[in-house]
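A quick write-up on the structure given underneath.
Of the protein chains in this complex, all but one are displayed in their positions.
== chain A ==
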């Protein structure tokens, strides 16, 4: 109880924190400062209280903690993994003082929050970072409410525990009704130095995968897979062999337990704060009603399971009527491990943990080679290589098209206005072609790019990888509908295509075949512009793609041709292997915004870019009325 009180105080009184809690932490040796909300019901957490504040003091340090009964070194905030819950009210002016007590730089990024870009917390993009012994003051107010989170954007600190939840309470009444709430922060803890994990992936990319092809399961050795030197077993780079999966820092053995009274509506705010792990989330025997995704309310939809990309958040309502313990299961996408929590009628109960399910294998569709949509090309499974190096549909002879690339602002990106007109493979899996001015890079196979997906398909109406044959309902992106009408109904005036590219063998990851270290030009959006971002995944892995400072209005082809009025809006979207999907973006906030894969080692390998929203003096006064027909690449001249 003493510690409880202390942690609640930390949020509001910096002096108290410095004098009392640091001393206590030191005396304990191993930090015992588990915040109230992250404690199990057996330690008094009967549901989190709706405390809000406006001033928060956060200290980043290196400290000992205990995970799964083992002492571990963490890098985190205020001595706990996860970091403290930051809860405030929509529209309030917030001040956060972040003190760095590490001997290296640190930072905090407010994931999904629409803050001024210089407060976004990405070193080298939006600010210089927080130096050792420095206190950086973040000040902002945000026009949104819901469940979000925060984490370091420096090095690999996030993997070491530098992440925590944010709840923004709505100004008025919450449209989601509930009697009790819990926050569940999912994580993948490792006792190995994250830099060592990255080094191992660089030396031998498959070395952390303990589900490789064997003599009794030769799919990955022969046929097209063997010819391509790609593995159908590569569902996760870092697996349960390395990771201890945790909920609020508790492993299955530690049993994060929550309580309910039968008949209550319990709101679970679920945040995937893992470094590398997509989780399959389910509560066997208890349907979940999804009410919010990525902090924004959605029309309530009942389901039994969903796959959660890294950095996504989902709020669900459960209404258990039976007085028995229910398991909350977060299973790693590659089924190499899981973490189980309990929701029970009494504190301290432990639900039966289900067994890990059979490991899924990838298919040709995940390679961007969906045979069902390719007609007579199925003869290619005999190992012929020609077809696999085929260039994407949009790639034509650009040199003959007379586009003026003059200014250099679009270095390396080519444009065409041909849409998908040249392809005629029956029904277009991406919906009706959109005739937009298009910016698309030339992607060529090379050391960093193994494959260019010949026939990427839209997979928004599919559940996550490995969940298409489970015997119950699974949520898909295309089922989501925003509760509120979309704020910007304009059609996009321009399409920017970004290819997700990789070479697993060399552990190289990039956008458009260009690593972040090699980027010489950011992607340019214009203030007031409505732009379509199309992601083409040429890799064999699902990537949770995150763009800072903006929301993605997901283009769902079978929802009013992609122009529905209640499209789901997300800050992070999982792009499945071999998928081509689009999102529409209102570029409202001027600034340089980080754009990256949220799998930390993919980002560290180079799968990152910056989107610059350029100020538009003519438009800022009278946005959003602009002549989109003049917004193609030629109009970009001199915008810098």
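Following the convention adopted for this analysis, contacts are C-beta pairs under 8 Å (C-beta built on N, C-alpha and C of every residue); 3 or more make two chains touch, one makes a residue touch a chain; residues count from 1.
By definition in this document, contacts and distances are computed from a predicted model.
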Out of "Copper resistance protein B", "Alpha-E domain-containing protein", "Carbohydrate ABC transporter membrane protein 2, CUT1 family" or "Nitrite reductase", what name does the UniProt record list for the absent chain?
"Copper resistance protein B"
Selected from A:247, A:286 or A:449 as touching the chain missing from the view
A:449
Options A:458, A:510 or A:616, residue touching the unrepresented chain
A:510
May I ask which residue of A:212, A:261 or A:565 touches the chain that does not appear here?
A:212
By the document's definition of touch, the residue of A:227, A:353 or A:483 touching the omitted chain is A:227
Footprint of the hidden chain on chain A, which residues?
117-118, 122-129, 155, 198-200, 202-204, 207-208, 210-215, 221-222, 226-229, 383, 385, 405, 408, 410-412, 445-450, 503, 505-506, 508, 510, 515-522, 590-592, 603-606, 608, 610, 612
